[in-house]
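Missing here is one protein chain; the remaining ones are kept as they sit in the complex.
Right after this comes chain A.
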């Protein structure tokens, strides 16, 4: 039904590609493109290809979900393994488009916390939504919690939040005094009520990561919620920006496999290999996102200094809130997303 022209082009190009490399075992891996996928190529994909002696074909899509749906609907499955927010894997699994993972064949995930796994997905890479602030503006007394972010008397200044409810509703609830371990299921009404409070003080609702970085670097806002990788990049450029992982929102993308994937067996082997602690430990060398498998921190490959900058290091993970993808992919979560647009516009 939702068969699209781009898919024809995609399948044609994939067919050409497959014809050339028909001899070796192979797998088609899909991520979000850009610097992030380049980093993965060096950190994960090349080592995995070498380890298994397979060919890893790559494709990228900023948002895999519509393409998953299209491939499933048209019955032409081209992709094998996808790196995408766990919520896509879970709802995809529930709708019969994503395969159940056989964890007996993925021993490397054995020691990972249960919260990092679902029947359809396993955590691959972590990032975090943190509170970043302008050091020149706040000096020794910066905002440290979401309650501080909401306190416009004690911490006056322009603010920015992401134009998306995910992690933003959670922040509102923490600011309103909900304990971190009692966030889910989110009290959506309460969260939106709290957001109404801060709305007049939010000068920008950012939509892209690049924009959030720009707002900090240009001094357009004094504090904002932004992804740790973006903030770290701005700090590296020498902007007077500080941040901490305290009350950060830990999020991750997961690996999952399409149902009816053309290279199912290799795909499972690929997922297991990609979670090898020693290979996962390569992430911090290339990008400011943390390994999905916490065992990576025990390999000795990641220095303590670097680990302190990683959202998923055990110390940092402990002071953050793990965003519950199950809740966001539930009907209540989808409703909250739909409600967001009317909140922003009024």
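One rule holds for everything that comes next: a contact is a pair of C-beta atoms (placed from the backbone, for glycine too) under 8 Å apart; a residue touches a chain by one contact, two chains touch by 3 or more; residues count from 1.
The criterion applied here is as follows: contacts and distances are computed from a predicted model.
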Given "OB-fold domain-containing protein", "phosphoenolpyruvate--glycerone phosphotransferase", "ABC transporter permease" or "Acetyl-CoA acetyltransferase", the protein name in the UniProt record of the chain not shown would be "ABC transporter permease"
Full-complex touch with the removed chain, picking from A:180, A:285 or A:341, is A:341
Those residues of chain A that touch the unshown chain are 1-2, 63, 65-66, 69, 158, 163-164, 203-207, 211, 214, 218-221, 337-338, 341-342, 344-346
